[in-house]
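Here is the structure we will look at.
And then chain A:
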Amino acid sequence: MSSTLSGTMGGAMSVTAAVQVRDLGKTFTLHNQGGAELAVLHGVSLEVRRGECVALDGPSGAGKSTLLKCIYGNYRTTQGSLIVGEGENAIDLATASARQQMAMRRTTVGYVSQFLRAIPRVSALDIVAEPLMEDANGDPDKLVAARRAAETLLLRLRIPVRLWSVPPATFSGGEQQRINIARGLIRPRPVLLLDEPTASLDADNRITVTAMINEAREQGAAIIGIFHDQRVRDSVATRVVNMADFK
Partner candidate 1 sequence: MNADVSRAPDSSDSGYNFAYLDERTKRMIRRAILKAVAIPGYQVPFGSREMPLPYGWGTGGIQVTASIIGRDDVLKVIDQGADDTVNAVNIRRFFTRTTGIATTERTVEATVIQTRHRIPETPLQDHQIIVYQVPIPEPLAKLEPREAETKMMHGLAEYGLMHVKLYEDIARYGHISTTYDYPVMVDGRYLMAPSPIPKFDNPKMHMNPALQLFGAGREKRIYAVPPYTKVESLAFDDHPFEVQRWEQHCALCGAKDSFLDEVITDNDGGRMFICSDTDYCGQRRENLAAVPANVAEAKSA
Partner candidate 2 sequence: MSEQDQPILRVEALSKRYGDRLAVDQVSFDLWPGEVLAVVGESGSGKTTLLNCASARLLPDSGRVDFLTRHEGVVDVYRLSEAARRLLARTDWGYVHQNPADGLRMDVSAGANVGERLMALGERHYGRIRQEATQWLSRVEMQEDRIDESPATFSGGMRQRLQIARNLVTRPRLVFMDEPTSGLDVSVQAKLLDLLRTLTHQLHLASVIVTHDLAVARLLAHRMMVMKDGRVVEQGLTDQVLDDPQHPYTQLLVSSVLQP
């Protein structure tokens, strides 16, 4: 199966779809639990084009987050292929080298996880600005611009200025989530993965984030997300995919 798929990498499909999941399987083997096998994903096929926002639906434990993590390369796939990016930049995560995966994360795929992983002693502003600062290669003008962009996002997401210089480890759940969103969106990328980005947000911030997601999509991002909140899902999703359909 995967051999025929790799043949499509330079083909017509890869030009239009930013993410192509083909017959994806993910099984966890728990070696320390007597080798128990947990088949979480099986036969998942999905294509997402730029300008689309696909909402993953399905009950808790259906494997929605697992799928996003596979597309981000955080989890390794056990079966099938997972082509991310377009044209020359397209890589199959099932076979890509670590270096290709790192490049993919830098240039192609943004991921807003459910929980923020704070870095000790790094301020909220710098955590948000980091993806742009990495691109700056030490250029002082670009570093300033990166901070500016981070400030603009933090303002829009109503993070009080007094918190900008504070490491977010002590922030509230909603504040941490907004830091995570800002970090995920600061650098426009062709693919955006969102795992319940509004779960702990108040109404005003939920509306802001919804608007930001739509802006990203209109600017050409291919978005795959998990949105438990019906209102958010209705206002951002162009398509809903139910995990149950794959089984």
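The set was built so that all candidates are chains of the complex that A comes from, given by their letters.
Please note the rule applied: a residue touches a chain if its C-beta (ideal position, glycine included) is under 8 Å from a C-beta of that chain, and two chains touch if they have at least 3 such contacts; residues count from 1.
No experiment lies behind these values; they were computed from the predicted model shown.
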From 1 or 2, the one in contact with chain A within this complex: 2
Chain A residues touching candidate 2 - in the complex, by the definition given at the top: 28-32, 69, 73-76, 98-99, 101-102, 119-122, 138
